[in-house]
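Okay, here's the structure, questions in a sec.
Shown here: the complex without one of its protein chains, the others still in place.
On to chain A.
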Amino acid sequence: PAGPGGVAVHRAGLKKWALPPDYSGITIPEKPKLKYMDKVPAVPKVQREPRRLRDIRGPSQVATDFIQGQYGILALGGGYLHWGHFEMIRLTIGRSIDPKSMFAVWRVPAPYKSVTQKSLGHRMGGGKGPVDHFVTAVKSGRLVVEVGGRCEFEEVQPFLACVAQKLPFPAVPVSRESLQEMRREEEEKRLDNQNPWTFERVVASNMLGMRKYLSPYDLRLKGRYWGKFFLKHRV
């Protein structure tokens, strides 16, 4: 701050103490740690199921918002989680949280989709291979785990980021506020875009016959998704 004559006048103001956070409405459930997820479902399917990669494609319609916890891991791409991933998440989070004051909750089901694998070194043909392992499909925009309790985002962020890095799809730790902020920014971007040509508009009215080179799914995905990838920078 400049005083008379442009000289800086140093002054110490009153220190504004922030109030400690209010954790009055938070109850820790009986089993605060993450549940163990089976490798194989209790009733394993005998019939081998087709690949159906459309369960990876596009935005998620389920588990997009917080239920119990305040912080979580948001998937920014599609992918399959297998038992190894589940164990990694369970053990890392179990190691890092304090069960007396924090809790964690799964937002994805145990592996249910069977994945077949032909034995190595064989030529094509001979039918579909046997079931190798089971996976869970995760679409982008879905929460994987939720963490809550008497803690701040800064405490939780390091180990959630560690877990998010090891997942097979790009993921990021979020809190309720940061997720809201992300959505708000996205909406703002969509509204104040100065480009009169949007993907949505071009595809919907099939300008220049673009739909010859695009998929019918692009009507719904609006250029923000390509395969299992989520294009964050697209409006």
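Annotations
Methods note: a contact is a pair of C-beta atoms (placed from the backbone, for glycine too) under 8 Å apart; a residue touches a chain by one contact, two chains touch by 3 or more; residues count from 1.
Note that contacts and distances are computed from a predicted model.
Missing chain, UniProt protein name, picked from "Transport inhibitor response 1-like protein", "Serine palmitoyltransferase 1", "Large ribosomal subunit protein uL10m" or "ER membrane protein complex subunit 3": "Large ribosomal subunit protein uL10m". The residue touching the chain not shown here, chosen from A:I67, A:L91, A:A161 or A:M210, is A:M210.
The chain that is not drawn here is touched, among residues A:P32, A:G78 or A:P173, by A:G78.
Looking at chain A, the residues touching the absent chain are 9, 11, 13-14, 16-17, 53-54, 56-57, 78, 189, 192-195, 197-199, 202, 204-206, 209-217, 219, 223, 226-229, 233-235.
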